[in-house]
Structure formats: C-alpha cells, structure tokens
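What you see is the complex with one protein chain gone and the rest in place.
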Amino acid sequence: MADKEIALMAHLMRRAGFGATFEELEARAAKGYEATVDELLDPEGQPELERDLMMRYQPQWVSQAGLEGQQEEWTYRMINTKRPLEEKIALFWHQIFVTGHAKCEYPKQQQIEFDMFRRDGLGKFDNLLQGLAKDPAMVFYLDNCMSHKDAINENWGRELLELFSMGVGMDGQVNYTEEDVKECARAFTGWTVTNSIPRYPYGKYEAKFIYDSGDHDNEEKTFLGETGNWNGEDIINIVARQPGTARFISRHLYNFFVADEPQVPAWQNTPPGDPEAIKALEDEYFRSGYDIRSMLRVLFNSDAFKNARFAKVKSPTETVVGTMRLVGDFDLPKPGMNAMALNIRYMGQDLMNPPTVEGWHTGREWIDSGTLVERINFTADAVGNTSHPGIQSIIQRLASRGPTISPEQLVDGCLDMLGAYELTEVTRNELLAMSQGEGDIRTGTQEFESRVGQMLQSIVATTEYLFA
Amino acid sequence: MTTSTQISHIQLQYSHTIGRGEQFGPGFTYPIQMARGESDLMYVLCRSSEYRPEGTRIAVCTVNEEYVNVFARGVSQQGPHEYNFEDGSLVWPTCIAIDSQQNVYVSDEWLNRISIFNKDGEFLGKWDISEGDGDGEINRPSGIAFDKDDNLYLVDSLNHRIQKFTKDGRFLAKWGSQGSGDGELNMPWGIDIDRQGNVYIADWRNDRIQKFTADGEFLMKFGSSGSGEGELNRPTDVAVDKDGIIYVADWLNDRIQVFDTDGSFVTLRTGDATVSKWGKDKLDANPEMWGERDRAEGLEREKLLWAPSGIAVDDENNIFVCEGPRNRIQVYRKQSPTFAGPRL
Partner (left out) sequence: MTSTKKDPVLVVLQLSGGNDGLNTIIPYTDPLYNDNRPSVRVPDDQVLQINDKIGFNPAMGPMKRLYDEGKLAIIQGVGYPSPSRSHFRSMDIWHTCEPDKVGDEGWLGRAIVELDPSKENVLTGVNFGRGLPRALVAPGVPVASVGNLESYGVLTGIEIEEQRAKALDVFSRVYSPMIGQGPVLDYFAHTGLDALKGADILSTAPESYSSTVEYGSDTVAQYMRNIAQVHLANLGTRIMYTTAPYNSFDTHAGELANHTKLWTETSNAVADFYDDLKEHNASDNVVLLVFTEFGRRVHDNGSGTDHGSGGVAFVVGDAVQGGLYGEYPSLEENKLLEGDLHFNNDFRSIYAALLDKWMGLDSKPIVNGSFEQMAFV
C-alpha cells in the first residue's frame, strides 16, 4: 500500500493533469499538497514547451491545416507540458464549449480557440464567455454569422444558455424561457466573421471576428426579466450573475475533476451527487467574481475531492496521455506520433471533432466492447514494453527491494508505480495467484523484467484501471 | 557637387510563385527544400506528414512551373502494415542536393540516411549511417551541400557539427561542437557553399549565420536574436549566389533577408506571392472560389511568407524560397541597379 501522501498526490496529478511517474509523485509529495495545488494553478510559473523544436520536426504543426496533425500536436503537448493544468483546463473547456472539425474544417481556427482556453480558461468565467462569443470558430460553428437583425438564427443564443452557461434548469425548475433564447439571439445579431479566403490554392487563412453595427438589432430586449437595449456583452454579464450559471459551472467542474455525474441533460431534474461540494463551489464562484482558478483551489483542497479517488472513468485522452507520460515515450518529436494519437479516436474521443454540439458523453459511456478492446490493448502494449524508460524505472525500483521479492511485493509494487492504484480483493487475489504459480521472483534477471511487464499488463486490463 | 540618393547595390524583384497544395502530381506538400538541376529543372523536396505519407516525395518541375514527374515516397505508419524503410523511402527528409553528374542526394533525419537517385528519379543507392557521435556517425542530418569536387558537406544537427564526406560516403573531416562561441553551433540546419568553397551554416538555435573555410576554419558570423533588420529568429537555411551575396530564410520571422558578402544587412522581403499557374488551374476548376476571393477580407495576406524553410539561388540570379505551410515557392530575381541602357 502506497504512502498516503503519494496516493493523494497521484490522485491530484491524474485529475489536475494527466498523471505522473512515481519519481515525480515523490518529488511533489516532498513539496507538499497545497504547494503543488498552487503550482498547478499557476501554469505561467512553469516553462513553456519548446515550440521551435516541435515545429522543426513536425512541420505540419506549423500550418495546423490537418485534423490529424493537430490531434498529434495537442497530444504531444499534453504528454510533455510542464503546465499540466493548462492543457487539462483547455480539454475541460473543449468538452463543454464544443466546436467541431466536421463543420469548421480549419484546425488552426480551433487551435486559436484552444489557445484562448489555455490563456483565459483559469480566469474569470464572464471574460472567457466574452472571448468565446467573439471566437471565429464558435461564431461559425454555431451559425451566429448567419444571424441577422431581420432574420435571427437562434443556434448560438440557445447553446450559450443551454450548454455553455446555465443549462436548461436546476432543482426541477427551468432557468430560462424560449422568449429568453430569442432575445438573447437578437442581442448577438451583428456578431459575425469576415469573409474567408478560399482554401485553394494555398490553404486557408484565419478568420476574424467583426461587429457589424448595421446588422445589429438595436431595439429594446427583455432577457431574464431585465429590460434594456442589450448587446451581446450585456447578455453575458447578465448570464454570469445567475445562480443557474454558478450551479452549472460548478457541476461541470465537479464532473470533470472530482466524480462522474449523470450526463448533462439530466441535470435539470437530478440533484448533484454531493450537494455540499457543489454549494462550496457556487459560493466561491460569486465570492471570487466568477474566478475559475479560485473555484479550483477550493475544489482541489476539499475533502470531497481528496476522498474521490477512482470515482471517475478515465476519458480516452486521459488514458492515452497518461500512459505515455508513465512509460516515458514521445517525450521528443518522433515518427509514430500519428498512429499513437489516433488511439484516442479509436477509444471514442475524436479530439476537435466531437459527435455533436453536446460534446461527448462521459463516464461509463466511454466504454463499450469496441472501445474497451482498444483501451486495454493500447495500454497493455505500452506498459508491457519493458524497453520504455518509464517501465525500466519501475523495474529498477522494484528490483532495489532485494534479490527476491514476494508475489505480494510484485503486485502491490506495480500498483504503486502505476499511481497508487487499488484493486478489489477478488482481483488482487487473481493477480497474486497468477504470480504465485510462477515460482520465486528473482530480481535483476531478464525474466524479472518480463514478469513486471506481465503484471503491469494484467493490472491495466482490470476494470479498476479504467478509473482515475 | 551633385546630390545623390544612396541606393543599395542589390535589389530583389519578385518574379512568380510556383505550387499549390497537392499530395500527388503537380503541386507540393510542405516543400521544405529544393535544388536546381540542369537547364530549367528544379527538384522540390516535399516533407508532408506521416498521416499523408503519399505526399512525401520529390517533385520535379521547371522554373516556369511545368510539371515533370515525382519520385521517392513516404512511409505509411498507419494501418495493419509494418513500417517499411525500403530503398527510396523517406520518413523525415530534410534536404536535397545535386552533384556534378546531376544525381540527387536526399538526407533523412529520422533514418540517418542519405538516399541517392539519378536525375530521372531512379534509385541508385543509399548510405545508412550509424547513429552516434563518432567520426562519420551522425545524429539527425539536416542540410547537405556539394563542393565543386563533389564532396558532400553534411550538417549533423544533434551533434552540433559539420561533417565532410566523399560522394561515396567516406568520412573526410568534421568541425564544430555545441555552444554559442565563434565556430560553435547549436542545432544547425541549412548549409551552402560559395564559389571559393567557403561554407555557410544556418546556426539555428543561435539565431545567426556562420561562415567557415572549406576546412572548417571560422571566418565570420552575423545575425542575432530578434526581429529587426539583420536580426534572425531561428534561421533555417542560407544560400550564396555567384557574387557572394547571402540569402537567409528567417523562419520564425516569416521573411527572407539579404546580406552582403561581409555579412552586413542589405534588404528583406516578407512575401509577394501571386496565384501560380497550377493555382489558376485549381481555381478555374472551382470557379466559385474566384468569387470568394473577390469578397474575401485580407486577401493581401496571401502574399506573405510563412515559415520559409529553404532558400536556393541559381546562376541566373533566381532566388527560390520554399514555403512549406503554403505549399509553394516564391521566386525572386536579383537586380543590379547599374544603368543597363539603352533608354532613359
């Protein structure tokens, strides 16, 4: 059984980041939990990735013109960043503020949006929404550029309320009416994008947001009971101060960082699993002036979070990135990046290209018989490759415990090294039995390496390992 | 006493643009480098990406954008097939150079390989060089260039040095080590050799160009980090013309710069691209795009260079700028302001 502090640090790093090697966990545990939370919440305090190096070896990451290339690039960033929460919060917002390649067809435009998530995603929520409303990928994805003062298109106006801020309702009540959706859409008329340069012959160019005052509905609107000649900024200011927004964002943070909740459409009528934790986040939302960083500080330091180990099913992105960080592969650009990143798609999360504007269904819905096979085989192949530096390091650490180790030491040691995982009694006994049947475990032999590899493979194939 | 306007003795005039984004046939896929062949042939090295391995190739065309053929191929790393690094395949090709017999040499920084083709693209052979830092071993080769005796100079990027080989791959000499002092290098990339046999290196992470004798003796350096005139941001390549004028692909500043023989700044260009011949064919086949261009905001952005990675100059004073992300090559001509007559 791992040191309690290591186990807690492993939990924090899986949630606030993409997991960490045992060495990193030890180093962070020595610094302390709260100090680590502070460090994670201050990404700019850590060095950036070496962009010039990435672009030198992967030139397609310069043009950002292809979906696969940008999926590679993001995966590479997540594996190698020294600012794990910066990428994690970008992923969080991408799973909520959905734009999709199937419609946008210009990954660079989505990357510009993700850069906004990286830059502003831990800041004030209203500021982030203002940016989102002016983000060309979003304006195009949700058709606000097709909304005119004489012919409104409600798509953005509706999703802003339903999916991006308040949700349809809470505590069995509705948060807004159809009339509010219309008034909201009216307020955003004239928020559009420039005409783009066609993709032939030299590829696309980024679009720009423009405000076309001539196409803006300049009349009075009544939105959520407040009347005025509202423009889009006003709507966002009104939205940001709604209790429904505090609830919705708190539940999203909880669902992503703490424990799986029911799917979002159920939130109107299904109360939070942990109402107290949600209340604390809602309070902090208002106290801090809608500050996401402050909410996360409260969240990571709460008992609700600390007690929620393994209460979440890992997403495909977390699975692939976490595995790569653990085994220490792809820490420099090299070929094979594409095939590796595609595993995230095969496991059911086509990054940058979600199935609908509602994003992905999370939690247990990540798993079906097809995606389970992809997940287990990918993870098992990676941890079973004893030439990976991360796996070598696990082998060396276990070997340092003596010339022979017991089956219990092998099983529990491997569980620790994977991030203080815990198994049910039944599963642990199966693995022990497997190990016992193979005789003495002599470290420092070639056979020991393969036995560690096999044990790791068996562990990552368990249901327990599907959780983070 | 007369007044005079000080003018630069070198001017660049934009000529035309070659290319369009295409995985096969006429067009390029991330053209990272090129080399001029005999008469008006040009060999354009397309790096492409691993999810589009069919785009990794050498595209041969003329300076006037007539398509000739393509050869070599990328390696698929997807699907049920195993990696296949057979003869003629390219994974991470970096540079292309042509010897006096018009044979084409291509460096590959992943395979640590030099592949050799004849001028028609027929595979002739390869050097699979051991990865390492000993004499004749390499670690991620980038720029390559021939001297007039057909010796191959190779930028050994992760060993931060230059190595010299015979055209058959026998090690002759080396110089350089990691650092930022005179003669030291930091992840160098491009290379060129002038008529006198002096060697110019794009000292990538030091944001400068260095000039050496053929034996590796340090002669001069110019450039420093920044975006002002004469400053560089990760220069990828350097080319020297017959008069010793030096052209630099200033990668992250999205421009090219011209330096005099002594390394002093002369001029710079940020791009002048126009619709290429192949580009026009493409637009004619998609006529609504002509209309979209009329409506488009900021069409002038189409002129601008974006991360130029290769620069080459020929004996006719053409300067070729390989612009990977835009799948094209912008061609300039060097003009001398000397009065050429006959009319005023």
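The chains carry the letters A and B, assigned in the order they are written, with residues numbered from 1 in each.
Going forward, a contact is a pair of C-beta atoms (placed from the backbone, for glycine too) under 8 Å apart; a residue touches a chain by one contact, two chains touch by 3 or more.
The structure presented is a predicted model; accordingly, all values stated were derived computationally and were not measured.
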Exercise for the section: Determine which of the presented chains are touched by the chain that is not presented, and list them. Expected result: A, B
Exercise for the section: Would you indicate which residue among A:3, A:24, A:38 or A:105 is in contact with the undisplayed chain? Expected result: A:105
Handout entry: Sole contact to the chain not displayed, among B:200, B:278 or B:306
Key = B:278
Handout entry: Hidden partner interface residues of chain A, rising order
Key = 100-103, 105, 200, 313, 342, 345-346, 348, 353, 355-357, 363-364, 367-370, 372-374, 376-377, 380-381, 384, 424, 426-427, 430-431, 434, 454, 457-458, 461-463, 466
Practice task
State which residues belonging to chain B touch the missing partner chain.
Solution key: 22-27, 51, 67, 78-80, 278, 281-282, 284-288
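One rule holds in what follows: only the chains that are shown with their structure count from here on.
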Fill in the blank from the handout: Per the C-alpha means, the centres of chain A and chain B lie apart by a whole-Å value of 40
Completion exercise
In their shared complex, chain B is touched by residues of chain A numbered 52, 55-60, 62-63, 65-66, 68-69, 72, 194-198, 200-203, 205, 208, 334-339, 342
Problem - Residue numbers on chain B that touch chain A, as the complex places them - result: 19-21, 30, 32, 47-52, 75, 77-78, 91-92, 109-110, 187, 189, 204-205, 234, 252, 273, 275-276, 278-280, 282-283, 286, 289, 292-293, 295-299, 301-302, 306-307, 309, 324-328
